[in-house]
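For this view, one protein chain was removed and the others were kept in their places.
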Amino acid sequence: MKQAQRIVTVPTRGPGLYEFTDALSGFVREAGMETGLVTCFIRHTSASLLIQENAAPAARRDLERYFERLAPESAGYEHDDDGPDDMPAHLRTALTQTSLSIPIHDARLALGTWQGIYLFEHRRDAPEREIALHLVGE
Amino acid sequence: MKQAQRIVTVPTRGPGLYEFTDALSGFVREAGMETGLVTCFIRHTSASLLIQENAAPAARRDLERYFERLAPESAGYEHDDDGPDDMPAHLRTALTQTSLSIPIHDARLALGTWQGIYLFEHRRDAPEREIALHLVGE
Partner (left out) sequence: MKQAQRIVTVPTRGPGLYEFTDALSGFVREAGMETGLVTCFIRHTSASLLIQENAAPAARRDLERYFERLAPESAGYEHDDDGPDDMPAHLRTALTQTSLSIPIHDARLALGTWQGIYLFEHRRDAPEREIALHLVGE
């Protein structure tokens, strides 16, 4: 049994879903493990992780619009020092994921056919986002 | 330290919560590990995972109704090629879990008394669902 770690940086350009499945697959391939568990951990509280449909762009647009309505701007938040998109970003992060773990089988991510792994950016003008990856296996 | 993996298939008959705690316990028992971590990963984007109350069926019915209202059908989604229950299924999946990790202690899942592990089916007519299990421990 051994471990591998990597920080992946994902540049974002405003709110929306940014796929990083290929970066994660590359990390697993380079680590050279056949069987294991990979964990993604996003180091932010105003962006999150999500596994979603990777084929239909319309489904991703519906998903983005849904979260805009579910945790809207201009809802009279007490915390508004960091701009109107900051508090909704924390709420949308709370409703989705900060960590995700995926088994590795036959040296590949055990994803279903339609699953893509996304960073979900909730802010309009965010710094580069960091995702810490951890792999344990052999 | 060693690992074990298994694919569990769960047949579903329409939307709702389907418990698979026993299948997970069986996997842990057969792997013969005393101490470890088990991870469940659902290989779909229109069904999800949830740990919930295992005693009161009324609580599960309330939970199912709540998600039907929170991410309703007929909300004017752009993505509607796959039927009216498809886009709400993706949204309900985003709001719940795709992966769950549970410590193993004294050869048992470290669940609380009232915790059951459920597949949350969001579609009316879904294929058999697959959950990839991974266990690391000794």
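Letters A and B mark the chains in the order given here, with residues in each chain numbered from 1 onward.
Throughout what follows, contacts are C-beta pairs under 8 Å (C-beta built on N, C-alpha and C of every residue); 3 or more make two chains touch, one makes a residue touch a chain.
Source: prediction; values computed, not measured.
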(request) Have a look at A:R13, A:R29 or A:R43 and name the one touching the chain we're not showing. (result) A:R43
(request) Taking the full complex into account, find the residue in A:V28, A:I51 or A:A71 that is in contact with the omitted chain. (result) A:A71
(message) For the chain left out of this view, which of A:M87, A:I104 or A:A126 touches it?
(response) A:M87
(request) Spell out the interface residues on chain A facing the chain that's missing from view. (result) 1-3, 5, 39, 41-45, 70-71, 77-79, 81, 86-87, 90-91, 93-95, 97-99, 101, 130, 132-134, 136
(request) Just the residue numbers, please: which parts of chain B touch the chain that's not shown? (result) 1, 35-37, 50-53, 56, 58-59, 61-63, 66-67, 70, 95-97, 100-103, 105, 110-112, 114-115, 136-138
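Here is the rule we go by: only the chains that are shown with their structure count from here on.
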(message) Can you work out the whole-Å distance between the CA centroids of chain A and chain B?
(response) 20
